[in-house]
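Working notes, beginning with the structure itself.
A single protein chain has been omitted; all remaining protein chains appear in their positions.
Coming up: chain A.
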Amino acid sequence: MLLVYCPYCDVERAETEFACRGEAHIARPADPTQVSDEDWVNYLYMRTNTKGVYAERWRHIHGCGRFFNAVRDTVSDRFLKFYKAGETMPDLEAIAKEAGK
């Protein structure tokens, strides 16, 4: 079981308090009527599914209920960074390099 840090509550808690909500920084199209089928496919279904350093959304469902983002190495499952929703995507390559990946 993972230990997850909630940047809003400023606590580290067991994974069972949280729900993982998949890849982070997938922006909903601003004007859905102008989106092509291909772009809908990319938005709805296509995922990077990285083997390595990956940014994903978590939600503190049994705590504050808020969404936040985390960077995690999907090979070791080690968390490398937590940050609040709305913050820009960190440089994953730099984080990977720092973690020695």
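We take it that contacts are C-beta pairs under 8 Å (C-beta built on N, C-alpha and C of every residue); 3 or more make two chains touch, one makes a residue touch a chain; residues count from 1.
Basically, contacts and distances are computed from a predicted model.
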Query = Looking only at the UniProt record of the hidden chain, which name from "4Fe-4S single cluster domain of Ferredoxin I", "NitT/TauT family transport system permease protein", "Sarcosine oxidase subunit beta" or "Alpha-D-ribose 1-methylphosphonate 5-phosphate C-P lyase" is the right one?
reply = "Sarcosine oxidase subunit beta"
Key: Contacts of chain A with the absent chain, listed as residue ranges   = 1-2, 15-16, 19-20, 22, 37-38, 40-42, 44-51, 54, 56, 72, 74-77
